[in-house]
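Omission of a single protein chain aside, the complex is shown with its protein chains in their original locations.
Think of it as A and B in the order they're written, each chain with its own count starting at 1.
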């Protein structure tokens, strides 16, 4: 039997506000336990929430970026359940009327792009953290994270493979980082994902029973966990079993999912409108204002890179994947004026170096202005490609501030003076009479390869400063 | 000294007839002497005398404001930094609030001297003050009678002259009903008028703090300080606070008062009805025009309220879980045990009943039939009030159907207790301001007259009550204590 997987994702994005969604406590990551949990975050008796305007703004920006309907009115509800990391015994969230209505995201796939619809996105508060290391058999609770604003983005169940799910998640990641509404740091939990997975015989209309997989917090784990779950469900059905609706936890160490609770054990959350908060109303002027202020988004960038700058689909894809990289590239292009060259260097030498040194783009020792300065010298033939790589390495190592300083200091300026090059060539030919004879005796079609030897010798003798094209031409003339 | 109005006290302090320290000590002595009333949960004598000394200094420097140096007490539902805030519950018996309620801060900033925290029904859930972990409060008029609830400690303390004024909160009548039972004056302002920050929530969309004192004039002085926008409360209203004391002298000529006929039906004790008839005549003499109006949904305020309030309470009280503050059971064997025993041992039966009812009303399959239905009725009840208040300036009604009932007479059946609230609940559902004013006595137990106004019409209510109190002396009656 042919099976089809159906996947829906719930993505939780921590919004990059200074203060919490309902209190004035800091949202900074990594502080000492409970030093950022104020009386409101602790759910002390008598405290009250007041909504953070930035959280609203960020949610609306996201909505606009995924072409969503932004309703004029939304309101907060309470989701009631008991857990030590949930101080009030309820999570303030949205259910019936969320801040972001239906939208969509186009995800790039090998076979073309696919539109995944977004059901809605809503604002809610994050919970604290339970630390299970041993406190005499007790669990420790840190409520610093409690009250951090979250945007939960709920997709329609219309992805059909782990690859699609990952592409969707990457798309969301790239939008939220582009907008600057989240740092998107999955390792620190700024972006988290739950996956609803079901399988059905190919061609069947109705959905199979789904399982929700919690705790898949890296792109790699999303792919592995979903693939694993799809296999588990297919095997289960093929062995005559039935999928039970349940919540499963992914364990990356064992690469398996295990049951947390079944539907029967599921909570009755008793949602009802939060009486401490009033309905949020957004006027059209406000929404329009935010719309006009949206930055260029990944899709638009990719399009501009291919259509206006003539980059390949591949380069445009790589460069637009992160706003930082795209901005870097745009800056280099702006100064040096050659988009293709800039793209080659940003996706090539720069990315390779970052990789080698395990650095983020923000930590790169070479600023876009410095790289652009280098490329300008390449473009005006001051240096050749080989020297350019040396200059780049020197800039990276901090040996000079500008490409020009380094070219000067290292004497890498390209020699284009034919007289000087001719002198070197004459020397080289004189010292390698045997090779000259061989060359002259060779068939025309073999000569192309043989000339490489002389070019190499000349370049070596010039310490790499000779213009290779000039060398090539002069050699051909001289050897006849 | 103890029978003076707040204005008279201010004069006495300003002219040096007595000091705030003397005044404070006099009331502290009375609190100690009449502790059998059980009106207080905490008395903060030491701090009070310090505050009084500071007030005396400000007065001598000529820096006093109208309430500087005057004692008051806070219902133990308002958080007071550094002082136990129990909310009448075992679960908070060890809770010392790390911050103060806005109301507490404002009255302190006005120079008032806090003598302590008054007793109340546990988490303000009750109409008789019998659900308090600290035991029932006695009605100063009759030790067999309840003082009303939930602000029973505040009402009894003011009536017994243990304190000249106190704060209260009113979710379904908890200022007005005890004020009526104890023969004092109390006002529940418009929802959103007084900040709820630091006021431990029972039912957030209904709760509202307000003053309880011996006269409308005193209430006007207190409300002026308590009311006002607070950015820490999302439901606080951004609107200027009128100068309530300045409005007290307005003549009542031409004022249209509506008597909702449903409030004068067979539920109402006939002798109380007679008291109210007399009161109405007094108001007519003052120039008011009285007409009958109708609020047909009056009775339905009871079921609507007893769904909405418990539903909100069931969620508001989830934070009392034995983890971060308050009571924790001994040796919990696991997390569930910690939650269940801490809460079951920490909460009293009435609180548990309301949590259970509220949880049930919100649970899957019942939400529409109970919670949603109650919210729909809430709108209908509110619209009824609005319609009526478009025809008249204010409504006059009894505060309660009977005078204070006997201790223990209604504890066996919660429904009997809930029915007592029939005249006060609708106002909370609609968010309207209302007050209770003494209007006589039946067999030595005070009778309360309720005035209900349109949103933000506290000034008019206080004005009418004050004019009434200029021509009557019900509010000047004091219980004889042994």
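Methods note: a contact is a pair of C-beta atoms (placed from the backbone, for glycine too) under 8 Å apart; a residue touches a chain by one contact, two chains touch by 3 or more.
FYI, contacts and distances are computed from a predicted model.
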Legend entry - Name per UniProt, for the chain absent here [options: "Aspartyl/glutamyl-tRNA(Asn/Gln) amidotransferase subunit C", "succinate dehydrogenase", "ABC transporter permease" or "Phosphate transport system ATP-binding protein"]: "Aspartyl/glutamyl-tRNA(Asn/Gln) amidotransferase subunit C"
Inset, instruction - Tell me the shown chains the invisible chain touches, ordered by label. - result: A, B
Legend entry - Residue of B:40, B:339 or B:405 in touch with the missing chain, whole complex considered: B:339
Inset, instruction - Would you indicate which residue among B:41, B:323, B:437 or B:451 is in contact with the undisplayed chain? - result: B:323
Legend entry - Residue in contact with the excluded chain [from A:9, A:42 or A:105]: A:42
Legend entry - Residue, one of A:51, A:236, A:341 or A:436, that touches the chain absent here: A:51
Legend entry - Hidden partner chain, residues of chain A it touches: 17-19, 23-26, 32-40, 42, 44, 50-56, 75, 80, 82, 84, 130-132, 135, 137-143, 249, 260, 268, 270, 273, 275, 277-281
Legend entry - chain B residues that touch the omitted chain in the full complex: 94-96, 98, 190-192, 205-206, 231, 234-235, 237-238, 297, 299-300, 302-304, 306-307, 314, 318, 321-328, 332-341, 343-344, 347, 349, 352-353, 355-357, 359-361, 363, 369-370, 372-380, 382, 413-415, 418, 428-432, 455
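One rule holds in what follows: only the chains that are shown with their structure count from here on.
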Legend entry - Whole-Å gap separating chain A and chain B, where each centre is the average of the chain's CA atoms: 57
Inset, instruction - Provide the residue numbers of chain A that touch chain B in the complex, in ascending order. - result: 39, 42-51, 78, 80, 82, 84, 87-90, 141, 143, 268, 270-272, 275-278
Legend entry - Contact footprint of chain A on chain B as seen in their complex: 78-79, 85, 87, 92, 95, 97-99, 101, 196-201, 203-205, 231-235, 311-312, 314-315, 317-321, 323-325, 335, 339, 359, 362-364, 367, 371
